[in-house]
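For reference, the structure is listed below as structure tokens.
With one protein chain held back, the other chains of the complex are shown just where they sit.
Presenting subunit A:
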Amino acid sequence: MLGTATSTWGFTLSSVNPITSTISVMLISAVKAALVMFFFMELRHAPKAWQLAATIWVAITCAVVISIYLL
């Protein structure tokens, strides 16, 4: 909740550097996505293969978005 509020109404202030803002927002999203997967979706108790698939999805999605943004 705090991450959402910070991302939405904090980092979007014009005084925050756009690159810092965007990378911070995407990293906060990745952490939130991982928390939803492992705690809400209960992947923390799931077989390791499913945990690995979820981790790879979050890591690759976040890496691709940030990489293209920085190019």
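In this text, contacts are C-beta pairs under 8 Å (C-beta built on N, C-alpha and C of every residue); 3 or more make two chains touch, one makes a residue touch a chain; residues count from 1.
Quick note on the criterion: contacts and distances are computed from a predicted model.
One chain of the assembly is not displayed; among "Cytochrome C oxidase subunit III", "ABC transporter ATP-binding protein", "Branched-chain amino acid transport system permease protein" or "RNA polymerase sigma24 factor", its UniProt protein name is "Cytochrome C oxidase subunit III".
Against the chain not displayed here, subunit A makes contact via residues 1, 4-5, 7-9, 11-12, 18, 21-22, 25-26, 28-29, 32-33, 36-37, 39-42, 45-48, 50, 53, 57, 60-61, 64-65, 68-69, 71.
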